[in-house]
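Complex shown without one protein chain; remaining protein chains in place.
Moving on to subunit A:
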Amino acid sequence: MSAVAPRAMGQPLSRFEGEDKVRGLATYAFEHPVPHPAYLSAVRSTVATGEIIGIDCSQASAQPGVLAVLTHLNAPRLGIDDGELRILQSGDVAFRGQFVGGVIAESSEIARHAAALVRVDYRERPHDVDLESSRERGQLRVPQQTMALFPMDTDKGDVDSALAAAAVQVDSTYRTPWYNHNPLEPHTTIACWTSAGLTLHVSTQHPQGVQTTVATAFRLEPDQIRVFSPHVGGAFGSKGPRHSDLILAVMAAQLVPDRPVRFALTRHQMFSQTGYRSPTMQRVRLGADADGRLTAVAHESIEQTSRLKEFAEHATRATPTMYATPHLQVRQQLAALDLPTPAIMRAPGECVGMFALESAMDELAVAGGLDPVELRIRNEPDTHPLDGLPFSSRSLPACLREGARRFGWESRDPTPRARRHDGWLVGTGVAAATYPTLRLPGSKVTIRVTPDGRHTVLMAAVDIGTGTRTALTQVAADALRVDLAQVELRLGDTAYPPAAPEGGSAGITSWGATICAGADELRRRLAADHGGTVPAEGLEVTVDMPENPHLKQYAMHAFGAQFAEVRVHDETGEIRVPRQLGVYAVGRVVNPKTAHSQLIGGMTMGLSMALHEASILDPRYGHVVNHDLATYHVSSNADVGTVDAYWVEEDDPYVNPMGTKGLGEIGIVGAAAAIANAVHHATGVRIRELPITLDKLLPHE
């Protein structure tokens, strides 16, 4: 693996498609112009569990403009096992809001109206949606390692004895609520079946995944399916795995051959069909000596999944990586409930897990009378605390120090509830952040060069609005050792070689490393077969993502430090966050402009998590009742104060040829803990259950 010299990398370029987006010229999946489209609207179950005993489509079918009605009685049998995707295969209902049918019509209005006219009768069964009591009721199990990197259960030493003997102890339970992704663009599909095959326009993080899933489900060959995904309006993970809206759209299209069927989920439907972040209940126990050196760390998390499919939010995943400790224990447990299936959401695992761990670290600092920045530096490990591997690079102390300097941490008086301005209590807080440097398998690239020196780079990767297209072009230009203007990168089409999913902050690592290998191969072929000159007919190479020999030799993680200032009104409990500051160590930053956007975007989402977001389940009905953006609060502009993100220089020769570690997710990690810790500093009240709403801080006397 040879390092790529940066020329284009490091330039703060604006997104190439930015202007098209602002001018409304970039077409998202649903907007793709298609001739004579039909529209699909879904019918959803109104019971949480049960069985359909009658379904009457006569009224719906009789509406002028209705083309077909889809139910479990006429749906095709699917060739796929995935429980979440096996819709309309029987009359069983596994959660409230599950698709039980669909109406295809000449307009979206007709389809929606007719869908409301489909009458479904159920035999209801009692449902269980109660995570809180799942332990007492013996409903917990250890999950399969769906998101492994570290095992779900980890033991090193003897935490119980070490905790009992510790000079300073913390034993706290933290709760995070259910979160929904809510990208601006909902999940959308256009599906068209013709005798030649199936064409799909899908808002997805993984075109190839769509192709493979649909091929399996509908018993087609992958090459009969072409998926386009040129622009995606946000995803946060919900568009990584496939969900049942894709299946419903393809089923519908099968009923009206040669007509493109358009399907967009409503905002309501986005709260039950597209995955979500499971609520967590996390207990963290820390033991330390009088100097604040950790002697024991125990972290246990309970989450939910559905009965259809297992997904575990690996909330304890980051814990073994963070701090040096001789005794370590990590536990994950899962309750399968009659609810929709959760899924990955920005920094799955780390996001919620680090809220708990980094709140507990702050509690330890307070209990031990130590500065929370110093406490973290003091517990910095030399090698990975679990497997003893050296870190490929690790700059957490540098991030903490640089952040403290920029934030003005030095002058901080640690006393809680000691600062007041105009009726507002003021406090500051800090938390660490981390995210693993992942690489996802399954990428290939084709690179073509013509004698005029122009290079075309083809791969079915996607840009979900992050700036990937731009940053990856910068990588390609440097890998090919040419100017940016000589590179054309084409993404978002399964006609191109397959690409790993967009996710895990691994896009640049996985796709970029593949492009670097392609560039090497192109140079080798040019030299070996063509004497270094591009032949008249041009030259094309296709390569797979190369192995990284260092993977087994080094632990690879990005780190960061989050700082926040909060104000809490002493009479109303209202909370404001005038200042957030993050400093990150993420290896090379390919595009400082788009990187900065990702980092401050993550921090803002962390603010939203700290203060606002929570999907509220009504256990009697079994669904999220605040299923719209008026009642599911995402931070508004007025909530966001000054948000600054910086990074420290980090030269990591082991992660990949670019030296990048990924930064799409780390901005959200620890952000909520920094705010909760600042709230404690401001008010003396420790909030262990998110979101931090004013009723939790309001003086009640």
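Keep this in mind: a contact is a pair of C-beta atoms (placed from the backbone, for glycine too) under 8 Å apart; a residue touches a chain by one contact, two chains touch by 3 or more; residues count from 1.
Definition applied: contacts and distances are computed from a predicted model.
K.L.:
Considering only the chain that is not displayed, what protein name does its UniProt record carry among "ATP-binding cassette domain-containing protein", "Hydrogenase", "Sarcosine oxidase, gamma subunit family" or "Molybdopterin dehydrogenase"?
P.N.:
According to UniProt, the chain not displayed is called "Molybdopterin dehydrogenase".
K.L.:
Quick one: which of A:Glu31, A:Glu51, A:Asp371 or A:Asp639 touches the chain that's been left out?
P.N.:
Candidates A:Glu31, A:Glu51, A:Asp371 or A:Asp639; residue touching the omitted chain: A:Asp639.
K.L.:
If I consider the whole complex, including the chain that's not displayed, which of A:Glu17, A:Glu31, A:Asp153 or A:Glu574 touches that chain?
P.N.:
A:Glu574
K.L.:
Which parts of subunit A are in contact with the chain that was left out?
P.N.:
46, 109, 112-113, 116, 422-423, 571-574, 576, 611-612, 616, 618, 620-621, 623, 625-628, 630-631, 633, 635-639, 693-695, 698-701
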